[in-house]
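Every protein chain except one is present and positioned as in the full complex.
We call the chains A and B, going by the order they appear; numbering starts again at 1 in every chain.
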Amino acid sequence: MNAITLTGTALLVVLLGADPKKDWDPRDAGPGKIDVSGYPPGLQKYYDIYSAKCAKCHPLARSVNAKFTAVEWKRYMKRMIRRPNSGINEEQAAAIYEFLKYRASTQDM
Amino acid sequence: MTRRGHWTPCRPAAKRGAALAAALLLAACGEDLLADPRVGAQLPGGGGAGASFSSLAVNVLAPQCATSACHGGSPPAYAPQLDADVAYDELVGRPSLQASMSLVEPGAPDQSYLVLKLRGAAGWVGGIPTPMPTDYALDEGDIAAIEGWIANGAPND
Partner (left out) sequence: MTDRRSRPLARAPRIVAAALLLAGAGAAFAETSLLLSGSAFVDYWYQEDPAVPTRTPQGVTPATSLKVSVDVNDDLAFSAKLCAGCHTMEMEQVVLDYTPKTWFNLQIGRLAIPFGDYSNRVDPSSHAAVTAPLIYDMGQMAFGERSAMNLGVLPLPYTDTGVMLYGVRWLGPIQFWYGLYGVAGLRGANDIDWMAMRSVYTDVNGLPAAGGRLTVTISAPPKSFFGDFSLGGSATAGHYDRDEGLRYLLYGADASWRLGPFTMRGEYAARRTELDPDASYPYELVDDWFDKKGFYGELEHPLGPYLTAVYRYEEMRRVGVPLPGSIAAVTPESSMTRYTAGLVLTPAEHIFAKFSWEYTESSDFGDFQAFRGGIGGAF
């Protein structure tokens, strides 16, 4: 399989993964954000930390569209806060984790 | 005659102490690192860069490519034939059968399919990715010598 075929396959996977009909919310269109208007007030504040800290090295959309369980988020967060220049201290990491754990529960993950 | 210089003042005391070499080098060699290297006069004829084709054919192509199972004999098991007496005509300016480029493009080693096969990069240009030789890597110096010969215009010398 040459590089162009593999690239085409990967692009197809990406497009299929966008899954436009199932779970698509028009408020999620664009570069990647979450509508937290229905979230508890405390978690709405945590969204500010999440959106500021989790877009430093990659688009926020990467985490917005990741369908992880709470346990998977805990382990993933552990890796992220160990990245160079992450700027995420343990208190912020805990807040981000609480937000993502809640979001996972709303997604039935 | 210009005295040749070597970057010596910061050579690590023990070869196996490389783990601290970077930090020590930076600490001790700050002034040395700021100095640009000195270069002498340009040499006539380009300084004889690269090996001659006849030496490449005899020392590299014939023993490692022109075997009876691969690119040796007439006709060879696999094109092109790379026996020393015919290799030049089979390579220089001849189109590759696997990609839209020449096997050897005089003056352009990165545009020469032969080099891409030796470096395992033929898939880049839509060719067959299998590197040559198939089961081991050609010596770095031999590949560099072939590239140098091509960069110098691929003369039949």
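One rule holds in what follows: a residue touches a chain if its C-beta (ideal position, glycine included) is under 8 Å from a C-beta of that chain, and two chains touch if they have at least 3 such contacts.
Because the structure is predicted, anything quoted here is derived from the model rather than measured.
Peer 1: Which subunit A residues would touch the chain omitted from the figure, given the whole complex?
Peer 2: Against the left-out chain, subunit A lists 1-4, 6-7, 9-11, 13-15, 17-18, 28-32, 48-49, 51-53, 56-59, 61-62, 64-65, 68-69, 71-72, 74-76, 78-79, 81-90, 92.
Peer 1: State which residues belonging to subunit B touch the missing partner chain.
Peer 2: Within subunit B, the residues touching the omitted chain are 2-7, 15-16, 18-23, 25-26, 33, 36-43, 46-50, 64, 107-111, 119-124, 129-131, 134-145, 147-152.
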